[in-house]
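One structure, as structure tokens, below. Some questions next.
Here the complex is missing one protein chain, while the rest keep their positions.
Coming up: chain A.
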Amino acid sequence: MVRRLGRRKFLIYGSATLGTSILLKACSEPPAPDTTGEATTSDSAAAGGNGDTIKVGILHSLSGTMAISEKSVVDAEQLAIEEINAAGGVLGKQIEPIVEDGASDWPTFAEKARKLIDQDKVVSVFGCWTSASRKAVLPVFEEKKHMLWYPVQYEGQECSNNIFYTGAAPNQQIEPAVDWLLENKGKQFFLIGSDYVFPRTANTIIKAQLAELGGETVGEDYLPLGNTEVTPIITKIRAALPDGGVIFNTLNGDSNVAFFKQLQGAGLTPDKYPVMSVSIAEEEVKAIGTEYLKDQYAAWNYFQTVDTPENQEFVNAFKAKYGEDRVTNDPMEAAYIGVYLWKQAVEQAGTADDLEAVRKAAYGQKFEAPEGMVTMNPNHHLSKMVRIGKVGEDGLFEIVNETEAAVEPVPWNQFVADTKGLGCDWSDPSKGGKYNLKDV
């Protein structure tokens, strides 16, 4: 009797659990992207360019670990589209963004890219953040001869005919940061990064550069993504740099929190051990906490504190649309200018559907961006300003150094032996994505 009752109860609880899980699933459906306004889902089936609208794709992670970073990029892209639409659209047509969720999962990114191109017939896609997601969608865009606008600084060593990179190449972020550190902070570097493609490639570049310029790599270590045990690395840093030195940080995501918290606990203060980060922007400072990051450095092309009228306008428009407590950062700005550059290219080409014409028209496009004037080069990268910022009390960056003019992009790194002497020029069919600079 007792046993039967137990089994019965088990059945009841089982069905309760089942019910709850159904409920959970129902409630946990990814938030509709159109909470912020005009974005629509893919239910309208008209082909891109036909009718009154031009369809473009927005492909970012709206769920998963990359969500918060990428969500803000989506916000910036939608802001740009809204502004363009309000000013009359492109070629007299309104832009209709179709937002897809890559879910922080690289195969999903590839699948959604295919869907945007084949099913929704978009004329261009704005999207991706991590190198892994970009590498996943790259073959899709090349196969379909389609177009992706990629808004994040990355490790370089890539130059695709089908991607426009509006973030920094290594020579527009990492290399100038190293130069500045060598000049102002010391010759001895400890490199710490997350254990995956971007930090390892970036550190290869830094090591080659240091070897060439008379600096010294005293140690390097990689933390598995999500790991929080930093004590052995801190001991290593202290052993390698007993009297202080530069720490170059390419950690991504959560590990940064653990690293900066424990760095402070171990007494490695910014005056003796300045940390230069290339993946920490305004959004991340807010998440990690200013008290752990104060007086540390970051290198980007854009900071919210950049003093240009265009930036004033951008920041004000962003805050007006999304709230006073929001901040702008480099990838958001790069995404924002990507949309404008695409618009200019389409207008110059006189068509949005002929991707080949749009691609050719994109070369040489100039745009007065919040960060300053940017120019699209034939190697699909932008000439950009480079800035070094120091985290202040308010969590924003105080700009301590900036280049006098925009720096031209070099996708193939000239310090690393494998890619030394390689260039990229898609405006000339005989040169293409990987040609030898000496041959010309």
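What we mean here is this: a residue touches a chain if its C-beta (ideal position, glycine included) is under 8 Å from a C-beta of that chain, and two chains touch if they have at least 3 such contacts; residues count from 1.
Criterion: contacts and distances are computed from a predicted model.
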Exercise. Would you mind picking the UniProt name of the chain not drawn here, from "Amino acid or sugar ABC transport system, permease protein, putative", "Cytochrome c oxidase subunit 2", "ATP synthase subunit c" or "Short-chain dehydrogenase/reductase SDR"?
Key: "Amino acid or sugar ABC transport system, permease protein, putative"
Quiz item: From the list A:P107, A:P224 or A:G421, which touches the chain that is not on show?
Solution: A:P224
Practice problem: Kindly state which of the options A:K261, A:K360, A:K390 or A:K434 is in contact with the chain not pictured. | Solution: A:K261
Quiz prompt | Touching the absent chain when the full complex is considered, from A:A80, A:I288 or A:C424 | solution = A:I288
Quiz prompt | Sole residue of A:I81, A:L148 or A:I233 that reaches the chain not shown, by the stated touch rule | solution = A:I233
Exercise. Against the chain that's been left off, what residues of chain A make contact? List them.
Key: 6, 8, 10-13, 15-24, 26-28, 31, 35, 63-65, 67-69, 104, 195, 221-224, 226-229, 231-233, 235-236, 238-239, 242, 253-255, 257-258, 261-262, 264-267, 287-289, 291
